[in-house]
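As you look at this complex, bear in mind that one protein chain is not there, while each of the others sits in place.
Letters A and B mark the chains as written, and numbering starts fresh at 1 in each.
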Amino acid sequence: MSHAKTRVMTGNEAAAHAARLARVQVVAAYPITPQSPVVETLSEWVESGELPAEFVTVESEHSALTVCITASTVGARTFTATSANGLAYMTEQVWWAAGARLPIVMGIANRAMAAPWSVLNDQQDSMSVRDAGWVQLYCRNNQEILDTLVQAYRIAESLYVPVMVCYDGFLLSHTMMPVELPDPDTVDAFLPPYHPLTVVDPDDPRNIGPVTLADPRPDAEGVARNGYMEFRALHHRALLGALETIERVDAEYGAATGRTWGGLLWEHRLDDADVVLIAAGSLGTQLTVAADELRDEGMNVGVLGIRSYRPFPAVAARDALDGRSLALVFDKALSYGHEGPICSDIRSALQSRTGAPVVYGAICGLGGRDVSPADLADATRRAVADRAAGIVDREPDWINLHLEEDAR
Amino acid sequence: MTRITELPTDEVVLPGNRACAGCGIGIGLRAVTKALEGRLVLVNPASCLTVLGGMFPTSSVAVPWVNVAFPSTAAAAAGLAAGLRATGRADEMTVLAMAGDGGTSDIGIQALSGAAERNDDFIYVCYDNEAYMNTGTQRSGLTPRGARTTTTWTGKRENPKDVPRIMEAHGIPYLASTSAVFPTDVYDKVVKARSIEGLRYIHMSTPCPSGWQFDPKDTVTIGQLAVETGLVALYEVEDGAFRLTGRSASLARSGKRKPVADYIRMQGRFKGMAEEDIAAVQAWVDQRWAGYIARHEASAGESTGA
Partner (left out) sequence: MRDRSHDISMSRPAAGEAGRTGDWRNARPVMVAERCLAVRQGTVTCQICWVYCPDACIAQGVGPVIDLEHCKGCGICAEMCPASAIQMRPESVHGVCAVEEGER
């Protein structure tokens, strides 16, 4: 019998609740806006005894992820959270955690990268480490933050890959919403204990993560063991395997709690849509409002939301976009000198497909620049007009850009 | 003080490893691991020790060993200690972090300072071979004045940092300075450290034949000379009480320190070092040594007065 309770809370509080429900054993904490309330909340629970975990107040983000790496190596379930420059500072360890195949779960309250300083939201921080070998899941609301973080432990510990659960800073991290807290017994049944691949035992001594040669090398018994490239191939295989695992875990979570989040992708009024708006995170929710407005005007518009950015659900995205006329991808990040990262991935998923839509990109919300459903609807109207004019290659549309020099 | 023949004979450092001939690390590592009776997990950043440890799929040291990123040693040890406590295994092994001088005094000092301030529960051994030897002898914060390295071609201009004093300023429960070529001194200090809870820091001077440019047969001789000149002092600070140990304690009694020039002239890295620079190093050593003697006598006075 489920005894779920609903409370009004911020996204950061939802993240802390998820870590508590997952019975994390080691939490590493270092402050950065807008993530700080996550670890503040966990600190309170650890001090009051409500959460029986080791709480390590490290002196930097680099050390925060380091603590998770080694605690996970000895079999503890770990959690930390960060944002922007904090994530950039721990980048070395982001790669280490993934290469070491440690099922660490980390919350990312997405924030713009400095310089110049901005504490406000975009998704440049997590997208900049997309290649490091973590699963990256993006959330639309506070309930999804909680549910996704709990799911993340199942995904991580069954595939031995770390998972980042990304949610927009301030827009979700500091915004109050009703969140249903699953019954702890329900989560316990959903989330079995973690069994590490690593062996740390003086009676069976192993050297974990040593220098590994390019080619396979024989062990003391003459058996050829994997080289660096083989380990990387296995890691890639695990990430590709996550495509199935993310779907399955979301479905099983749905069976336990009554809530699912679409697995890899989610959609809104997509069935007969001719124009598909694409984004990750809370921007996707904004897009649903814009789509509804445009539907009222008689345009066949739908939304495809990216929940799993890594692994990228290329096949599922291709299937979802097959036969449409236009895909308009809204990125809150940019690969400078090229285009938005999601836009690139959508293009590559569709490349050489007959019947694939034309793909346009749009850049919005950098450094917290406000973007309303009306702005998104306007951008869609512009794109539809360009498409009707037969334009195939188009520079990204910068939404709400007001350059000083343009005003002169 | 433990005698050589009283040391445990079990070996976890295996022959046929990848360390250079005459490397001081092997001597020190054998003493450290004997003191922990093999019940340890070793945390090791990129360093010469990594080379000694060997390449996948074979390890040259039969202890649990966790490789970690260069700046992260102390935080990694803190995470291991926390993880072992959280999983109820803290009593099964001692967490031993072991990093070089660059990994400790330069890139690793932030994490080390944080762990010391939190008094995390592990032993940290800095094996100090006085430069980035693994990457080809670049200067570190612990390279001595006058030493030529591949980034100080005419000799380093600055004196090294005093890392044990930096660590002492954190108020940790135990710290020691020792030398890899005094294995019984190393052993006794690690045995003592093992019984103490919190962050225990041991600074281990470790001669390096290739980087210091001397014949590998002289590793122990040179390391001993470093102590006999007072350049390296064997001491410990337990709950604030400073005590010279072993050869340094006998030097304090006899007052017969050898001139640092004897030590400097045995090593290629100091080749061509000017007399005034040697004199400056001698003055620096004299001043440090006077400080050690003053603290040693003050602590001795306190303990007899009590």
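By our rule, a contact is a pair of C-beta atoms (placed from the backbone, for glycine too) under 8 Å apart; a residue touches a chain by one contact, two chains touch by 3 or more.
Every value quoted in this text rests on a predicted model; they were computed, and no experiment measured them.
Within the set A:N207, A:T288, A:S308 or A:T380, the residue that contacts the chain not displayed is A:N207. In the complete complex, the residue from A:A28, A:C68 or A:A100 that touches the missing chain is A:A100. Among B:L36, B:V61 or B:V227, the one in contact with the hidden chain is B:V61.
Of A:Y30, A:W45, A:W96 or A:Y160, it is A:Y160 that touches the chain left out of the display.
Summarising the interface, chain B meets the missing chain with residues 4-5, 7, 9, 11-19, 21-27, 30-31, 54-62, 181, 183-184, 209, 215-221. Listed for chain A, the residues touching the missing chain in the whole complex are 100-101, 160, 197-199, 205-210, 212, 219-220, 225-226, 228, 231, 234-235, 238.
Heads up, the rule we're going with is that only the chains that are shown with their structure count from here on.
In whole angstrom, the spacing between the mean C-alpha positions of chain A and chain B is 43. The touching residues of chain A, when paired with chain B in their complex, are 25-26, 28, 53-54, 56-60, 62-63, 66-76, 78, 92-93, 96, 199-202, 205-213, 217-220, 225.
Of all residues in chain B, only 12, 38-41, 43, 50-51, 53-59, 61-69, 71-72, 74-80, 82-87, 89, 92-93, 110-111, 113-114, 117-118, 120 touch chain A in the complex they form.
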